[in-house]
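After the structure tokens below, expect a handful of questions from me.
All protein chains but one are shown at their positions in the complex.
So, subunit A:
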Amino acid sequence: MILTRCLPLIWLFLLTACAGRTLYPLPGKGGKSAKLPIQTSRPYNIAHRGSNGEIPEETAPAYLRAIEEGADFIETDVLSSKDGVLICFHDYTLDETTNVASHKEFADRNRTYEVQGSNKTGFFTFDFTLKELKKLRTKQRFSFRDQQYNGKYPIITFEEFITIAREAPRVVGIYPEIKNPVLMNQHVKWPGGKRFEDKVVETLKKYKYGGSYLSKKWLKRPLFIQSFAPSSLVYISNLIDSPKVLLIDDVTILTEDTNQTYAEITSDVYFNYIKQYVVGIGPWKDTVVQVSNNYTQAPTDLVKRAHVHNLQVHPYTYRNENEFLHLNFSQDPYKEYKYWINEIGVDGLFTDFTGSLHNYQEWTSPLSETSKSPRQLLGQIASLVLPYTKA
């Protein structure tokens, strides 16, 4: 009797119990502070285009692998599709790193355009909608690297790249490049008169990126915005306060937007000007330490002068293969890392082999555990000092 009357109540109780939320957050959705933070005590390990030594560049697996291997930042180049979607891709043509050539339906998209003063022919990213780009599959650029993933992975969007970083089990920073902005703005028009740079910043803000270098906000979502075009960096300086890095090409190349020479943009006068907008520079490493007969020479004063202006230096690009290692490094990439980190004193390194750099850093400058108690720390200091005390 009582039971039948209470039946609705019982039913309601069961419903609530089964549908109700747990009283604590699920481990998978743990608070952001539970993630291992980004290290800031030794030079940054920047996974150049992901772990592209092993997996085709700028694909999801390349980035996932880089995170697995210990990257501090995953780096990418942002370009645009025909319909204005931001994608992660290095070349403005698809020929070297995708199987576009085997797609007969796109055969007529082979075009010639003028890029930075010279004519280039190929399949340009801005002649393909995102849907069409997604039909292609990437391939490993260098023939001497692992070819087994060719044709397996698609190009990803900038948003997908950001998601990979955000979903990492520890705090992983992103390092997107505003790539070929002059070319992008020539060929792609966005509604509302927005420019390529606007769209990049918009996307970053959408995912809550922001905050000056080493601020609390920045440490939660670390970010460097890089570009070879200083005017783009200046343009976005009002839009977002995230740290920016000016990339510097070889000594013979002029900047794509302002036609300035290497000598100009590395002068003290220019550093004085640009340091209001950027926290660092990203030079090609063979201009920082010149090379002769495949041997490195005495370093230039570029790093010293940059450091005097409080500008970080993140040279590119470090690769394991002996064809890229100058002879005084005895075909040993760890020797190269040692030289650049200890003798030249750079603040970050763009590397194709994030695992090797991570290994090197872990062996020679392991991060101190943050969970040591004061007593443990004192004990550690004592054991370090002991061998040097007089017998």
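FYI, a residue touches a chain if its C-beta (ideal position, glycine included) is under 8 Å from a C-beta of that chain, and two chains touch if they have at least 3 such contacts; residues count from 1.
Throughout what follows, contacts and distances are computed from a predicted model.
Per its UniProt entry, the chain excluded from the display bears the name "glycerophosphodiester phosphodiesterase", taken from "glutathione transferase", "glycerophosphodiester phosphodiesterase", "Importin N-terminal domain-containing protein" or "Calcineurin B homologous protein 2 isoform X1".
Considering the whole complex, the residue from A:T258, A:Q297, A:N322 or A:N342 that touches the absent chain is A:N322. Think of the hidden chain as still there; on subunit A it touches residues 53-54, 144-146, 148, 293, 320-323, 327, 330-335, 353, 355-356, 359, 363-364, 387.
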